[in-house]
Every structure is written in structure tokens, then in C-alpha cells.
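One protein chain omitted, others in place.
We just call them A and B in the order they show up, numbering each chain from 1.
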Amino acid sequence: MTVLVKGARVLGGDPADLLLKDGRIAAVGERLSATGATVVDADGLVALPGLVDLHTHLREPGREDAETVETGSRAAALGGFTAVHAMANTDPVADTAGVVEQVWRLGRQAGLVDVVPVGAVTVGLRGERLAELGAMADSAARVRVFSDDGHCVSDPALMRRALEYVKAFDGVVAQHAEEPRLTAGAQMNEGDRSARLGLTGWPAAAEEAVIARDVLLAQHVGARLHVCHVSTAGSVELLRWAKSRGVQVTAEVTPHHLLLTEACAESYDPVFKVNPPLRTEEDVRALRAGLADGTIDAVATDHAPHAVEDKESEWAQARPGMLGLEQALSVVVETLVEPGLLDWAGVADRMSVRPAAIGRLDGAGDRAHGRPLAPGEPATLLLVDPAARVPVDPAALASRSRNTPYAGRELPGRVVATFLRGEATVLDGEAVR
Amino acid sequence: MKRHLLESADLDRDDATLVLDTAAQIDQALAGREVKKLPTLRGRTVVNLFYEDSTRTRISFELAAKRLSADVINFSAKGSSVSKGESLKDTALTLEAMGSDAIVVRHGASGAPHRLAGWVRGSVVNAGDGTHEHPTQALLDAYTIRRRLGRLDGVRVTIVGDVLHSRVARSNVWLLTTLGAEVTLVAPPTLLPVGVDSWPVAVSYDLDAVLPKADAVMMLRVQAERMNASFFPSAREYSRRYGLDAVRMAALSDDAIVMHPGPMNRGMEIAADVADSVRSTIVEQVGNGVSVRMAVLYLLLGGNA
């Protein structure tokens, strides 16, 4: 497939044509032409390297009623993603080479994004003993990110061992920072609102205490640490401090924590129930600032599909989590680009370059992501219309689930096309399959 | 009045006063009568949907609805379709399909009545949800205070005990302050919610310092199992610091009253001789509960076609 993209603003710069051929970017320049090429009119569109999600729940195997690798891949492609890290909390848990290879193969079959399995840190996510991390790293899935996400590796000795052990294959532990003894029964951010709504509080300190401990451990053993879904102003401060001390720590923030606050809980509608919970305005401001100044490295969706019956219930009974893949870029445009906190190069950095680097997808290999949009590089990119404002309709989502917190909101930025190694996965805003 | 009574905040000062005035008129209308029944809600159906056991609240609502001639269906989650895994939404839709005009709901999950209100066309009355609210309890408490002390404006009410887990405390804080009372919360710091400083109340850790200034003291039930979660060291220590005994009661002003939403832990938060004293309104509260609930059902259901 040869594609000629006409007049795209690469990273928001001046319009240029891109010729995509044989999976690579053949040329970038003005007034390019190619006979027989599919021409994509990109007038007014911004070209970005394909987005990389460090944190996706695809639910397969186990909860195919909520999402499958295929439906999640389609949602990802529609959101401009070309790679997603599939979290390990499936059923069975992705804690063996067998399960991660199964997920990896399903991703290949769907063929819409690179599905990069995350391996569980501990057997069954139980936090008791290490899973066979090396076997998963050596498997066909080539796992580099390990996480018990959904659960915190709360035992400090076990966490230290995990941090140390994955150094052998350049892995990273992605920690779900939540001190479980401080969040028993927790339902929402602890503060004025939880007090009034009578919902058990999830204190910021439960996240911050684990981050503080883990950055000290990472420094002590000289290992890489990645912090999942940072949600509080205090966490941003701790990360800033750790980075200033040279700790090899990276962190992600979700779209919903960049946009929504705990005020959403007033409705008691569990579509807004998520872990970590939505926080305060002040936290949202700190997270945006932290992402803008690079203290937070990446936006990661924590895309968490849930079946209707798991959300159409009492708040306490509902499962935590919300969809994110299809609106992630729009939320970043709304919360950072439009207010002037981040330019398009910054968006590319936080949503593609850095997450690819954290997941070790940034090399020259067959699943390279986050590369420059330059001749010779993989033709893995997206085109977004920054001027389009689109109302979010849950029924129109590609995800098998409907638990989007943005229903009815109008968000800026529509992904018009996505290319994975030269092949279109999305064209004219529609998935190619 | 709004269509539902989900929390005290649903009632502004006029609405709350209307409920209390209506309860008073109902009391007056029924006083000394042989036939304690009114035809007001004839042909209407009230469902008591109770996901938690609470015989006293359920009976109070049942009596209130029956005295207004409504048909009453008691639906307890135990032994019903709910125990077979039916969702709250399906249960609500089933009850509505059977023709319920109002659902009185008691549920262990905060906000469950709010969810219900989004699914049904009839009125929803919150009869206690998790650690959130219990608005009719607050109404009957306010009614009791007004009857005993003659007013609510400027009345100093002290609420003592497990505020953190208490829906009664939350509902009373909002309702009583709406009605002009001055509320002071007294509890060990572990049993006060983080964020209580944003409430329109005074907070104290010292019961003895507060009692002489109180017009009404409301003792909350303290569950012994809180002890195991280290909210306080022992029942004895709790009782010593925050229990109301005869010695403490003597510090109250002459007209001050002692309240308890029940059920009581005699000897824990309240001593037996205090509970049975002339200051105690505990039995009165139960009776007032029926009148207040009649008023609520009348105001929510009476006019709705």
C-alpha cells in the first residue's frame, strides 16, 4: 500500500506531504507525487507519531463480554494509538509465558495496533511471590513492563526484589500505588465530598506513601520504576523530588484525572467510579502542570471496559474504571493543548515518544513506536483534526463497553486517520475493519 | 417539595418547616381519636424496600403509610429475588411494573436511593443509605426538639459519637442547620470524617466542655466492632470519655433534652438512668417518627397523579 498524505502539519508545523511506502515514510516534502498512491487530503490536520498506551485493559481472556483484544484494538486505533500495553489482570492472570503469548497472538490477529502484553509481577496478582518474569520477557510477547495493576505490590521486600530482578532484561515495574491498609472499602477521594456523600474515603496519602517508598527503593537498588495513574498533587511533588535526585522513575497520568474531579461523584453514578479516584481541582491543576513540565512522562488511558451490569448498580457495588482509548487525545487537546500548556510536539512526546521509551518500543526493531516522522522511519502515525469538536456518544464507541465518563461532552480533536507501519487502520475517522 | 426525599439537602427551610407543620397538624388531627386512620392515600401503593434489617424504621414507615390508607408492601432483600442476585435496578423496575407509587428504601450502599430515583417514575424516600443520610430520622429529631423546646432557631444541639459512620448525624447536621439550629459535633477524632471542617458545625473532642451549653444532646449508637478497627481503644475508654451518664447529665441546663435515634447500647454511649430520665425523648422520638413519615408521604404522594 502506498499512501500520499497531502498537506499535513507534522507536529503542528508547516504543511508538508508525506509519502508512505512499504511500511516506511519514503519522503517528506512539498508537492510530492506518486502514481497509484492512495491520496489522503490532510489539509488542516496535524500529523503525530502513533500513540502508545502504557495502560490498557483489554479484558481478554476472561471478560470477553466487556472487551476483547479485537474490539479494544479497534477502539485504540480510532483513538490514534498504534501500540497498547495490555494489563495483566485478566482471567487467567497474565503471569505466565503462555498467557502473555496468547494475548500477543490475539493482537497480531486483530492487526489494528501492536498489542504489547504486560506481565504480572506476582503469581495471580496476589502479592505473595514473583511470577516467572524472565520467562515472560523471553517469550514471543517480549514483555518489558510488569505490573500487578489493580493491586499494589504492597510488600516492600517483594517490591524491592521485583525492581531488582527485572534489571536483568531491562524491564520495568509499573506500580499501582495504593497502600491497601489505608484504602479498605474506599470509594472516592477522601475529603469534604466523601464526608458529605458518606462514601468511604481513599486518601491521597495512600498513593503518595507508596510512591515515596518505591522511589527510595528504586534509587537504592538502581532500578527503573514506573508509576501508574498518578492522581494527586502530592504525588507530582514526590516525583519531581525523586527525579531531581536522579532516581530512574517515570510516571503516567490518565485522561480522566486530567479532566474530571471528584465532583462527578455527587451523582452517585458509578460511571465515575475509578481507582485511583477522581480527585480535587487542585490535583487536576497539578497533574496538568506536571505533565506539561515533564515531571509526569506520559498520558496512559487506564482504559477499563466494564459490562453494563457492573456499572448499572449502587456505587459501592460497581467495579472501578472507565473507558479512555477513544477520547484520550481529545482530552489532552482540551486540557493541555488548547490552554497552551503543551504544543503538538509535546503531545507527541507524552503520548508516543516517552511511553514507547518506557515500554522499550523505541528501538529500530519490528515494533518500533514513537519514532520521528522522517524519511526511513516506520510509517506509524496518525492525523488529527484539531478544529473538529465531537460530542461523545457512548453508543457510537468501538469498545464493547459503554462506560465512558465523557458521554454528552463535546471534546476537541478528531482522529481522521491512523497508520501502522504504512497500513491504514483508520481512514476518514472509521476503522478499516 | 421535590418529588423524592433522598437527603436533607432536598429540603430548604420552607419545605422542612412544611413537613414539621404538617406532622404537627396530623398529630393534632389524630389526637385522642379512636380511628387513627385517614383516607388520604387510598389506592396508592407504598413499597418498603429494605436491603438492611431495620424493624423499627420499617414498622414506622409501614404504620405511617397504613394510617394514610395506602397499600403497603414490605419487600425485604433477604429470601427474595435479591438474594438470588437480582440487581437493584431490576428490582426497582419490577416493583414499579406492579404499580408502586413510592419506594421507601433502606440500603447499605450510600447513594442507592439516588440511583433508584433515576430508574423509577414514582417517589423515592430514603430510609437510610449506607453512611450517607437518613432524612426522616433528622425530621423526626427536629420535630421532637421543636415540640419539647418550642423552637429550632438558635437551639444548640450537640451530637455525640460515631459521626464518621452515622447517616443520622449527617442528615441532622444539614437539616438542623437549615432550620437555624447551632450544631456541635463531639467525638474522638477517629470517628469524625476528614473534611468535617467544611461542615457548618462546631467540632469538639471534649464532651464535658460542651454539655453545659447544650439545649439538646443527641447520642449516637457506637458499634463495639469499631473497637476492633482501632477507632478507639476499648468500650470502657469510649464510655468514660464520650458516654452520657448521670454525672454528665447533671451538667446540662434545666430544660435540656437527651435524644437517641435507637437502638441504644445501654452502658456504652448512654447510661440506663439517663435513657429513662425525664430529659429523655427517646420514646417520644419513636412516636414522632410515625407522624413525620405520614407528613412526608402525604407531601410527596398526595398531590402526584
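Methods note: a residue touches a chain if its C-beta (ideal position, glycine included) is under 8 Å from a C-beta of that chain, and two chains touch if they have at least 3 such contacts.
We adopt the following convention: contacts and distances are computed from a predicted model.
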Undepicted complex member, UniProt protein name, chosen from "Multiple-sugar transport system permease YteP", "Carbohydrate ABC transporter membrane protein 2, CUT1 family", "Bifunctional protein PyrR" or "ABC transmembrane type-1 domain-containing protein": "Bifunctional protein PyrR"
Among the chains presented, those that the missing one touches: B
Option touching the unshown chain, where B:22, B:54, B:91 or B:171 are the choices: B:22
Residue among B:46, B:109 or B:299 that touches the chain left out of view: B:299
Those residues of subunit B which, in the complete complex, touch the missing chain: 1, 18, 21-22, 25-26, 28-29, 33, 35, 37-40, 68, 298-299, 302-305
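Here, only the chains that are shown with their structure count from here on.
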Interface residues, subunit A side, partner subunit B - complex: 187, 190-201, 203, 267-269, 309, 312-317
List of subunit B residues in touch with subunit A within their complex: 87-89, 107-112, 114-115, 118, 129-133, 167, 170, 193-196, 198-199
